[in-house]
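Let's turn to chain A:
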Amino acid sequence: MNPSAEKRLAVALIVVVVVTLIYIVIDRSVDDHGVLGASTVASVAAITLALAKLRIIMREFMDVRHAPKILRTMTDALVIAMGIALLGTYLVGRAIA
Partner candidate 1 sequence: MSMIEETTGRAEAADDEVERFPGDPDMWLFVVVESLVFTSYFCIYLYSRTQHERAFLEAQSALTMSLGIVDTIVLLTSSWTIACCVQHTNARRYETARWFALATVGLGAVFFVLKVAEWAHLIRDGHTFTSSDFMQHFFFLTSIHAIHLIIGFVVLGVLVRQLSGPHLRAHRTIETCSTYWHTVDLFWVVIFALLYIVR
Partner candidate 2 sequence: MGRLGARSAAAADVSTSRVGERIIYWTWVPLLVIWIASFLLFPGFIHPVSPRASAAEVAAFYRQDLSRVRYSMILFNWFGVALIPLVLLIAERMRAMAHRTPVLRYCVIGVAGGAPIVFLTSTVFWLLAAFRPDRSPDLTLLTNDLAWITFTCGVPFLVALFLFLALAIAWDDQVEPVFPRWVGRFNVAMALAVAPAGFAGLARSGMFAWDGVVSFWVKNIAFGLWVVVMAIALRPAMRHERHPIETTT
């Protein structure tokens, strides 16, 4: 394990942990003194951040970065498909309700 790879993994870990901590900010911003309130912005942000973490984990930790193009395309397509499915269901559901 060369130093640059080691450093890169450490940076990736710091990034995903920081992104996780952003959730605390989102969580605080929508609550009204401990009473939970519905918020499309918070929900969309939560899902988007989760998907961003997904991509970082796959690219860095799972080493997709060095993988053949087919796997890189496939994993990106998976993240995008999940994003469309999750956000689509949420937004359509809210529109219907």
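Following the convention adopted for this analysis, a residue touches a chain if its C-beta (ideal position, glycine included) is under 8 Å from a C-beta of that chain, and two chains touch if they have at least 3 such contacts; residues count from 1.
The candidates were selected such that all candidates are chains of the complex that A comes from, given by their letters.
Because the structure is predicted, anything quoted here is derived from the model rather than measured.
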Whereas the rest of 1 or 2 do not touch chain A in this complex, the one that does is 1
The chain A residues in contact with candidate 1 across the complex are 1-2, 4-6, 9-10, 12-13, 16-17, 20-21, 23-24, 26-27, 30, 34-39, 42-43, 46-47, 49-51, 53-54, 57-58, 60-69, 71, 74, 78, 81-82, 85-86, 89-90, 92-94, 96-97
